[in-house]
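Here it is, the structure, as structure tokens.
In this view, the complex is presented without one of its protein chains, the others remaining in place.
The block that comes next holds subunit A.
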Amino acid sequence: MTAGGGWRLGAALLAALLVLAGAALLVGPYALTPGEVAAALLGQGDRQAGIVVRQVRLPRVAAALLLGAALASAGAAYQALFRNPLVSPDILGVSAGAGLGAVLGIFLSLPVLGIQLAAFAGGLGAVALVWVVAAAVQRGDPTLVLVLTGVVVGALAGAATSLVKVLADPYDQLPAITFWLLGSLAAVTPADIAPALPAVVLGLVVLGLLRWRINVLGMGDEEARALGVEAGRLRLWTVVAATLVTASVTAVAGVVGWVGLVIPHVGRMLVGPGFGRLLPVSAAVGAGYLLVVDTLARSIAATEVPLGILTAAIGAPFFIWLLARGRRGWS
């Protein structure tokens, strides 16, 4: 892709995001015209409309954009790092760990902030455990050992989560646990987004700075080292950044699958595998995609549809279509 084409695509994606965000602000049970929404955004007009737009819809739209951008970026980073297009951001157990943390928080009747902190800590803790165990194994291909350890720790966290579910109060806690594990932005407030935003931005900046080296690491460990990359250190920084990004949004939204797996494929179709372009494009497409899905989740039925169910229902057929295209290289 030429530089001019890159700018055009970037401008088109930004414009599409703005249109989608504007449209999402119009959708909801409290009917508002575009004029009323615009007035509410500027702090004018009807007081009731102002509360709906600024306190309810705007935080939710912002959270959806942030969640989608975060999951898609982390997915793109992990697919490059593990040289595997079938990898998603939870490959190293971040979702399973965050799930266990949140479920424990609900079980211990912690306040919302406590549950979010427990989920964040659980996600970071699971990946840290994977890293330490994999480093101690020191046999064979380090990337493969890391993935296999991630599977093991993820399964262990899943078992622990099931144990807590068995012990939880079936009338009060169990529904809350189930709902959290399916993912939702229904209860999101500006106070939830405030701590997640800087963490996500920090992680994305690190991934952006390392964009070229992450490409080179995609050639495999030995080759990357022969090309002058300190592969072990770079892998650590990439995992830390992607985990920070994933754990902070998962703590707010619960477990939302498929986005980080599927969206990077769309990004590669648009701009190819070069990580410097793939990262921002995946973030933009992921943000728009999740905004659309979340708007559907809160508007297609009388009750909220959990996000994780919708992303799976859309992601799975799309992925089968990718498989059926059967193109080597997964572009």
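The criterion applied here is as follows: a contact is a pair of C-beta atoms (placed from the backbone, for glycine too) under 8 Å apart; a residue touches a chain by one contact, two chains touch by 3 or more; residues count from 1.
Throughout what follows, contacts and distances are computed from a predicted model.
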Q: Mind telling me which option in "nitrile hydratase", "Phosphoenolpyruvate-protein phosphotransferase", "ABC transporter ATP-binding protein" or "Acyl dehydratase" is what UniProt lists for the chain we can't see?
A: "ABC transporter ATP-binding protein"
Q) Looking at A:Gly105, A:Gly218, A:Pro280 or A:Pro306, which makes contact with the chain not pictured? A) A:Gly218
**Q.** Residue among A:Leu20, A:Val53, A:Leu185 or A:Val229 that touches the chain left out of view
**A.** A:Val229
Q) Which residue from A:Gly5, A:Pro34, A:Pro198 or A:Gly276 sits in contact with the chain not drawn here? A) A:Gly276
Q) Among the options A:Gly6, A:Pro85 or A:Gly158, which residue touches the chain absent from this view? A) A:Pro85
Q: Mind listing the subunit A residues that contact the chain we can't see here?
A: 80, 83-85, 139, 209-213, 215-216, 218-220, 222-223, 225-231, 268, 272-274, 276, 328-331
